[in-house]
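With one protein chain held back, the other chains of the complex are shown just where they sit.
By letter and in written order, the chains are A and B; residue numbering begins at 1 in each of them.
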Amino acid sequence: MTITSSSIIKDVETIRKNAPLVHNITNYVVMNTTANALLAIGASPVMAHALPEVEEMAGIAGALVINIGTLSDAWIEAMFKAAKKAEQRQIPIIIDPVGVGATQYRTRTARELIQASAPSIIRGNGSEIIALCGQEQKTKGVDSTSESDQAIDSAKALVNEFDCVVCITGKIDYIVSGTGIIQVENGHAMMPRVTGLGCTATALCGAFSAINQNYDMAAAHAMAVMGIAGEMAAQNAKGPGSLQVNFIDALYQLSETHIKEYFKA
Amino acid sequence: MTITSSSIIKDVETIRKNAPLVHNITNYVVMNTTANALLAIGASPVMAHALPEVEEMAGIAGALVINIGTLSDAWIEAMFKAAKKAEQRQIPIIIDPVGVGATQYRTRTARELIQASAPSIIRGNGSEIIALCGQEQKTKGVDSTSESDQAIDSAKALVNEFDCVVCITGKIDYIVSGTGIIQVENGHAMMPRVTGLGCTATALCGAFSAINQNYDMAAAHAMAVMGIAGEMAAQNAKGPGSLQVNFIDALYQLSETHIKEYFKA
Partner (left out) sequence: MTITSSSIIKDVETIRKNAPLVHNITNYVVMNTTANALLAIGASPVMAHALPEVEEMAGIAGALVINIGTLSDAWIEAMFKAAKKAEQRQIPIIIDPVGVGATQYRTRTARELIQASAPSIIRGNGSEIIALCGQEQKTKGVDSTSESDQAIDSAKALVNEFDCVVCITGKIDYIVSGTGIIQVENGHAMMPRVTGLGCTATALCGAFSAINQNYDMAAAHAMAVMGIAGEMAAQNAKGPGSLQVNFIDALYQLSETHIKEYFKA
């Protein structure tokens, strides 16, 4: 299983053509930046979390993204309801278990969510994937304390249990699925200093899986685009402030030429 | 009814001098960016949604902006209470029916809000205005699927029913009121790729209507300023990321010279 410059650009062009509606139930910190990232790549984001409307919104969406970054009980109920609807409609469900391992509330909620409605893609940093799998807690707040390769066994266990794709992000991204592991080596060291770029990676998995039913490829394409846009953004960045701005510009500008130049095959 | 470079700059200068307090009950996605837009043009924004304080906050504000972008039941209750207070004080109420037509929850809430306390200005994209008027749902998430001119009849019906100004934004903005229609043709094609610029347009209606009781003129001035700042911002933008940053700078810099140069009379 592999991805190429051509397979990446093909998906990007499909997103730009179809503008898939991505329904996000996500955290307060990143709502603005993930909506902007989705718009920049060509998707159509909507944020909706109210119990009375999540089913209807998931009912018109091309993908459902659930991110537990700033949980509360009312939102959890809406997450379950939206996921159930997405499952019925067989649209992809993408889960971001932010901060799993930092508190029992997050760990329990994330596990119950994936058990209730099997996700298509789980994306987290190494510590989160390890904690989600039930191993010793290593998460400090929401930042990773583990290298991504340390989480591969945990990812494999999740893949087996939930028949899903697990995307571990870090210096190297590992997209683990039933058919093997895809590695993506793009990215820039300054990216973890921008809040919510992990959440953006998850949201982009929503856009790519909405238009590509090979969810391992979709996730790998999303990670490649994240890394390439991050590298493009870092070229003229003076710090994480300008990196964040340039990153959105890069998603918008992203062309076949950029992908061919930056993609580390 | 018409607006001119002179009438626009006059209102901008009054906002800068008076710094009207604009009370926003708005969505999570845009709180930061609309607060920054209001500060940049010279107004004083406050975001407050708690039931125990919305009346008191609306009681000291110069305008109330209600935006249903990320609704929930507790917030709806606060919206009604704040609107009632604003109505009693006869300060302008501006409604942004984000995503009306996408879910029944939004459609019902928006209609009940405008029926309970008549708004001074309703601002939405074409699909939202059509859906708010009760016609066939055409909204896909929160992005418009209709051209703004298709919504003029719906806008007229709302104007008649609620004795308000309806502002339809799109490639051309139509400010529809009892005295006619004002067209504003400023703006840039990249603006819809920045999340929440529609919400910012609504928030600016709050600032302008707080200092100009001719609400059709106030709304038209706000739309002209949006479009002009958008065009100024686009000149050095490499994508929606830098457009968003430049847009705030442009609101801050906006001078009579800029308005005379850019305004399409």
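Going forward, contacts are C-beta pairs under 8 Å (C-beta built on N, C-alpha and C of every residue); 3 or more make two chains touch, one makes a residue touch a chain.
Being a predicted model, the structure only gives us computed values, none of them experimental.
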Which of these, A:Val22, A:Leu39, A:Ala86 or A:Ala102, touches the one chain of the complex that we don't see? A:Ala102
Contact partner of the left-out chain, one of B:Glu53, B:Glu147 or B:Glu256: B:Glu53
Among A:Ile66, A:Val142, A:Ala224 or A:Leu251, which residue is in touch with the absent chain? A:Val142
Considering the entire assembly, which residues of subunit A contact the chain that has been omitted? 27-30, 32-33, 69-73, 99, 102-106, 140-143, 192-196, 237-242, 244-245
For subunit B, which residues reach the chain that was dropped from this view? 19, 21, 23, 28, 31-32, 35-36, 39-40, 44-53, 56-57, 60-61, 74, 244-253
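Definition applied: only the chains that are shown with their structure count from here on.
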Just the number, please: Cα centre separation of subunit A and subunit B in whole Å. 32
